[in-house]
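For this depiction, one protein chain was excluded, whereas all remaining protein chains were kept in their positions.
Up next is subunit A:
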Amino acid sequence: MTGNPESYRLIYISRNALRGTAAELEAEVGHILVVSRRNNARDGITGALLFNESCFAQVLEGGSDVVQEVFERIQLDPRHCDTVVLAFGPAPREFGEWSMAYAGAMGADSAGYHHLAMPGGAEAASGHILDLLRGVLLRQGAA
């Protein structure tokens, strides 16, 4: 799949609207993952998700139309709000093995919503998110 010219990548961040203890948040995000993995496998979507107390960041990869449809479905979800699209364009798949890789809660070094949603910083922020996801997946692969 890598290098497929038909593949598009969308990166967005949104504000976490979930409330609860860390364990409750993990459980709720677990639900999100189960459903999204099932749908994504069906739709040929790959990608990765990470979250912390304040925000979600997600990468979606796949055909242009399908990615946009999935994005629209995600928009209807009340568990987040204030979505900002950081990047959308043709790009080789990086998470080709993952119907939705879960990078877990972002570490202490990860940026909060305010930092990532800073005006003018979309390109830097999307690069930063990609790096975060790549790094986490590398560590998981090595373990």
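As a working rule, contacts are C-beta pairs under 8 Å (C-beta built on N, C-alpha and C of every residue); 3 or more make two chains touch, one makes a residue touch a chain; residues count from 1.
Methods note: contacts and distances are computed from a predicted model.
Of the candidates "Septum site-determining protein MinD", "EAL domain-containing protein", "ABC-2 family transporter protein" or "Thiazole synthase", the chain left out of this view carries the UniProt protein name "EAL domain-containing protein". Checked against the hidden chain, the listed residues A:35, A:85 or A:124 yield one contact partner: A:85.
Against the chain not shown here, subunit A presents residues 8, 10, 64, 67-68, 71-72, 75-76, 78, 81, 83-85, 88-89.
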